[in-house]
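What you see is part of a larger complex, with each chain still in position.
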Amino acid sequence: MTAPALRLTGTARVGGRVLFGPLDLAVPGGEWCCLLGPSGAGKSSLLHLLAGTSGAVTLDGSARAGDGAPLAGRVALMAQTDLLLPWLDLCDNIRIGARLRGTRPSRAQAEALLDRLGLAGMGARKPGALSGGQRQRVALARTLLEDRPVVLLDEPFSALDVATRLAVQDMAAHALRGRTVLHVTHDPAEAARLGDSILLLAGGQIRAVAPPPDAPPRAPDATATLSATGHLTRLLLEAA
Amino acid sequence: QDRLTLVLDWFVNPDHGPIIVAQELGYFSDVGLEVEVIAPADPSDPPKMAAAGRADLAVSYQPQLHLQVAEGMPLTRVGTLVATPLNCLLVLADGPVQQIADLRGRKVGFSVAGVEEAMLAAMLAPAGLGTGDLEMVNVNWSLSPAVMSGQVDAVIGAFRNFELTQMALEGIEGRCFYPEEHGLPPYDELIYVANPDTLDPDRISRFLAATERAVQYMVNHPEDSWRIFADSAPELDDALNAQAWTDTLPRFALRPAALDHARYARFESFLHEAGLIETPRDVAGLARDLGAPQ
Amino acid sequence: MTALRLFLPVMLALALWQGAVTLLAMPPFILPDPLRVAGTLWTSRALLADHAMVTLTEVLAGLALGAGLGWISAVGLALSPGAARLLRPLLVFSQAVPVFALAPILTLWFGYGIGSKIAMTLLIIYFPVTSAFFDALMRPPAGWEAMARVMGGSPARILWHIRIPAALPGFLSGLRLAAVYAPIGAVLGEWVGASRGLGYLMLLANGRAKTDLMFAALLVLAVLTLALHRAVDRGCLALEARRLR
């Protein structure tokens, strides 16, 4: 499995008005790219354009893989809402993708994944019996189990406490190493910690921000991480 | 044993006495027939089944036969079950309608069968009335209740051997105007019809012979025959049917296979004059006497 | 395009019909072939139009009343669980009564005019509307109701502002069913006692062994039903689409 680069060019429109662009966004293959920007800037729309699920948003341009082959079938998307199916237990929820493709991964594999996300022994519960942060982790587990070269994450850690967030970030960083990840987040510290590259979507334009020099996942309290966090925070405050 | 399928005109009731009695007494097997009797809910179905070859015989009404043959259905009368009209114009005995002429401006209910307008017109004519002088309402499912509750002043299509008894059982006295006494040519109420192209004269003749024997038994032994009929199905054993049995006995055709040519010719021309039939046919196209030399 | 969409099902129906006649060797007095019925349709067009208008009036009145009453009943039942437990069996009961048992009662109350036909139509469509809407009202998304209770909403206002709008798809589902059943209700009403309308005409044609005319009337009834269902379906879809946009 080689992870393709991502390229989105052109202008996105919604409800008759320009959402962003014209712009040219590139995510190098096999890298983790963090995308920040004001609420309503179009980050989620951008992910949906790449995944091919943009509802009301239209793109006048192209959203495709760097290798020219179609993206369909190579993308996993973790949307901003968890989209858990209330009638399936957690194990079946995270295996739904496989089911939809007609394969059937073992329950043990699903249980193990839940385990690593701090949800040990909950595999037989229904989503209705979970807390907000637990639901978010199940949605992440489902995305990871998809095992795709391109992974699009929309605020995947926003409902987690500090400790869980760090642990889950590490876990995701390892699990997705070598894949092309586009990760939307509002947390500058998260971007500074995880991004091979960092992009800012504001005022309809994309702007690249230099990440800290060392390889992610970085220590949250390393000086480079903290200063990158500060820098990003300032940029975001200016962007608004 | 030859098989023969017979569709009645409606659910089993005393009108079907000869058939049930012949079945119960084994007269059918005596003539080498195994008869399957089918009871439908809608009287317009049986002739269709016979014409379509789904049944060997069907019980139907003479007026219907004329209409159906005129519309091109392959049907012919092969026997008679009840040889007088049963239909009557029913009113309350102490109601406002004491003679036909009293119907002017009143409501008459009917259950759609196709000929009641023509019948009523014929009955009104001697009194100097036309159907335009009164209002006709289709009351379909409830002939006698409509009269009893006073919603209509008369109904046409009631059966004289049932409806009067029925009303009497409810404590209401009814009265019948008989069509054949008021200008209508007499006709056979219940007849056996078959598809003229596919009918098997031999089996039907045997069937008619067995019912003829049953009618004779019934006339000779009214009480015994009633018991036989009432015991054939539990829901049949009631006061109404017991009375109807007595009232119907004299009306069964004593010679089921016999054909009165003139009767069919008269009714055909009556319907033609009433405008219900465009081109009248001769009796050969309507009815057969299976015993006649070919 | 729309013309084609309407045309294709009609063609398919005709093909099926002709196929049944030909392949199963249906005699014309049981199922006449389409061409023959088309001929009757044309020659009797004035008669059919006349009776169709009567039936249409009954259908529309019954549909409006039935949908309205069904709406009110479902809301009433949803408002009071006690009443629901008591009255729902009665509603079910009302559906178990066959027409011919009701006929004398209906005519006694409503006479032989349009009243008894509308009553019958209403009776037929009232239940699917009430049942489908009530079912939907009884499964509101949990979060909304809790929120509304915290906000101090009375049960009646929660019903009005939350449960009813949330259950709208269920009501519309019932309405679609009602659109299909309304014409059959009117026909049943005409059987109860009438001297006009498509149902009456069908009975008459059946009695006179005029199968062509009966099927012509049936065809008119079917087209009427289809048109009504289509109109209601369209209306429902438009409403559902618009209210979330």
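As written, the chain order gives the labels A, B and C, with residue 1 at the start of each chain.
Here is the rule we go by: contacts are C-beta pairs under 8 Å (C-beta built on N, C-alpha and C of every residue); 3 or more make two chains touch, one makes a residue touch a chain.
Nothing here was measured: the structure is a model prediction, and the numbers come from that model.
J.: One instance of each chain type is visible; tell me the copy number of every label in the full structure file.
T.: A x2, B x1, C x2
One rule holds for everything that comes next: only the chains that are shown with their structure count from here on.
J.: What kind of graph do the touching chains make: line, ring, star, complete, other?
T.: Contact map by chain: other.
J.: Averaging each chain's C-alpha atoms to get its centre, pick out the one most distant from chain C.
T.: Taking each chain's C-alpha mean as its centre, the farthest from chain C is A.
J.: Between chain A and chain C, what's the gap in Å when you average each chain's C-alpha atoms?
T.: 50
J.: Just give me the whole-number Å value for how far the CA centre of chain A lies from that of chain B.
T.: 83
J.: Between chain B and chain C, what's the gap in Å when you average each chain's C-alpha atoms?
T.: 37
J.: Which positions in chain B are in touch with at least two other chains?
T.: Residues of chain B never touch two or more of the other chains.
J.: For chain C, which residues are in contact with chain B within the complex?
T.: Checking each residue of chain C against chain B gives 27-30, 99-100, 103-104, 107-108, 111-112, 190-195, 200, 203-204, 206-211.
J.: Which of the residues in chain B come into contact with chain C in the complex?
T.: Per the touch definition, chain B meets chain C at residues 44, 47-48, 51-52, 64, 67-68, 70-74, 107, 109, 112-114, 135-142, 145-146, 149, 151, 276.
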